[in-house]
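First comes the structure, then the notes that go with it.
For this depiction, one protein chain was excluded, whereas all remaining protein chains were kept in their positions.
Letters A and B mark the chains in the order given here, with residues in each chain numbered from 1 onward.
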Amino acid sequence: MSTTTTAAQGDDHGHGHDDHPKHLAHHFESLEQQFDAGKLGIWSFLLTEVLFFSALFVAYTMYRSNYPEVFQYASQFLDTNMGALNTIVLLLSSFTIAWGVRNAMLGQLGLLKMNLVITLLCAGGFMMIKKMEYEHKFHEGTLWSGNVNTIFRLDPNDVPEDMKHHSTAWDNRNGEFTMAVKDLDPEFRQKLGIFFGIYFCLTGLHGIHVLIGMILMIWLLIRAMKGEFGPTNFNAVDFGALYWHLVDLIWIFLFPLLYLIS
Amino acid sequence: MIPVALLPTLLQHTQEDFWFPSQAARNASMVDELYYFIFYVSLFAFIAIVLATAIFAVKYRRGKVGMNPEDSPHHSTSIEIVWSVIPSLFMVAMFWYGFQDFVVMKQIPDNAYEIQAKAKKWDWKFVYPEGVESFGGNIDMHDGGEGMVVPLGRPVSVRLESSDVLHSLFIPNFRVKMDVVPGRYNYLWFEPTELGEFPLYCAEYCGTRHSRMLAKVVVKSEEDFQQWLKDQVVDLATLPPAEAGFEVWKKNGCAACHNTEGVNGIGPFLNGKYGSTETLADGSTITVDDNYIRESLLDPNSKVVAGFKPEMTSFAGQLNDDEISYLIAYLKSLNE
Partner (left out) sequence: MPSTNTLDRTNYLNATKGFMSWFWTIDHKRLGLMYLWSVIGCFMLGGFFAMKIRLTLSGDVDFASQTAEQMNAYNNAFTVHGAVMIFLVIIPSIPAALGNFVVPMMLGTKDVAFPKLNRFSYHLWIIGAVLFVATLFIGNLDTGWTFYPPYSTGHTDPSVITAVLGAFILGFSSIFTGLNFIVTIHKMRPPEMTWFKMPLFLWAIYATALIQILATPVIGISLLLILVEKTMQIGIFTPELGGDPVFFQHLFWFYSHPAVYVMILPGMGVMSELFATFSRKPIFGYKSIALASIAIAIFSFIVWGHHMFVSGQSELMSVIFSALTFSVAVPSAIKVFNWIATMYKGSISFSTPMLYGLSIIWLFGIGGLTGLFLATLGTDVYFHDTYFVVAHFHYVMVGSALFGFLGGIFYWWPKMYGVVVDNMASKIGCLMTFVGFNMTFMPQFIGGSKGMPRRYAAYGESAGFDGYNEASTLGAMVLMTGLFIALGSLLWSLKKGKKSPSNPWGGVTLEWMTPSPPPEHNFEIDPPVVGDPYDMTLVEWKGEEEGFLPVNPRADDPCVPDVKPSA
């Protein structure tokens, strides 16, 4: 999927001139052209990613503007602290990968490797936190409309008995929420399922992109360990970092839209 | 602003012509007129470009001109402006007339008589304000339905609802169409101007029998229409059980899936079936008796005859016990 697979990577001889350095692909005239092409390529690709997510943001906008109270109420079920932690973790990882690009440009392979590892760890941390959040939701039954265990049914008799027993959201037994789900107007309750449908789609798709980013980081790490990057050969790190920044940016939008609206 | 449809039109015609079926509703002529406007403009443009192409191809063919043509301009701002502006003006006109017609189509008259059209896979049921119901009626379907019966000369609006998937109600002779979307009501309206029967189609793909989700529209005079409404209010208790059963059969759209002429469709044909022995999907056999028929209506997918899919919707809550008895009597009568 990366658009930077063209350059044949090897040791950097660094003496440009008219003999082709090993990491200059045969169809490019110069390293500069190769870099420019790669840059335009990755930005175009990121544009396609934005459009890929756009439909979900449009769905969010449409349903929220039609049912604002439903979304406000639903947001209570999301753990703002976890979300904030995730935001911090991703921001940190963006910082380390950006620093890593600089390391690659300056040939500081040791620092580059360190930063790639930290970025990876942050990404992993993000996924762990996400996993915990998802597990909590499955336990609580705060799920999308069509899930068998969702508590957001038109008819309360359709909610499985064991769900009613262990979901604290169902009867608000801990008084955490403004109202118990079972006491809500049925239509309102059913629309909550739509909020969670959008929540799982958005965060799920985002999570898949984080995983892809992690694979990308591992690939960069392996190449860094082989000593491949340097002042005339850092394209892959630069472009990989751009991808990572977009993944972070999408989360920066998701977080307030989903977690901070109650 | 006077809606175009109210102006007397020279082109109004009731017969079918080369392109269209006959016009049978007030708004049909405005649609046809708009069509002919676009058609003649397009035809003129088409002939012009084809003629120009043909003439140039012949006049400047290589055999005559040779390999190297003489110099000629490669662009001309004035010509290009002319041939951009003129088509644009025609398009503005097309949009405008289309928009006006659309406004007419969307503004349902206040005094419209509202019929509810209930769509489901794969039949139409029509419910009238007086509580009367009818269905189907397409002449190729032989389903015994009355169709959507409407009075001549009065605006009729149709409230569209679906209980399952997307459908669309299309009456070519009235030039009306509107999708039927589950979860909401959509509307269309028309004012019939001709007596007679006209086909009604489903125009949004809805599954296997989409092509059989057909009905008819029957336009009656006001007097006949009122009489028809009265005749529909049938007290089933006054009829012989088998006849009452046939009324229940018609009103619930059974013919959409069950034939009574010996041909299997989505569901098995039912003539001659009462009392017979059938093999179920799991290999066991049952007798088609009163109990089996009752169970098939209330819990249809528990004992499905082999070779058919468990697709029948349940009529629990829709048929009361009397209606079920009448149906059983009707099916029994099909053994003769």
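Throughout what follows, contacts are C-beta pairs under 8 Å (C-beta built on N, C-alpha and C of every residue); 3 or more make two chains touch, one makes a residue touch a chain.
All values derive from a computational prediction rather than experimental measurement.
Within the whole complex, the absent chain has one touching residue among A:His23, A:Arg64 or A:Lys191, and that is A:Lys191.
Within the set B:Arg159, B:Lys177, B:Lys303 or B:Lys332, the residue that contacts the chain not displayed is B:Lys177.
Contact residues of chain B toward the unshown chain are 16, 18-21, 30-31, 34-35, 38-39, 42, 45-46, 49-50, 52-53, 56-57, 60-62, 65-70, 72-76, 79-80, 83-84, 87-88, 91-92, 94-95, 97-102, 105-106, 121, 138-142, 164-166, 168, 170, 172-173, 175-179, 181-184, 186, 199, 201-212, 214, 263-266. For chain A, the list of residues touching the undisplayed chain reads 1, 3, 5-6, 25-28, 33, 36-37, 40-41, 44-45, 47-49, 51-56, 58-59, 62, 144-147, 190-191, 193-194, 197-198, 200-201, 205.
FYI, only the chains that are shown with their structure count from here on.
Chain A and chain B have Cα centroids lying 47 Å from one another.
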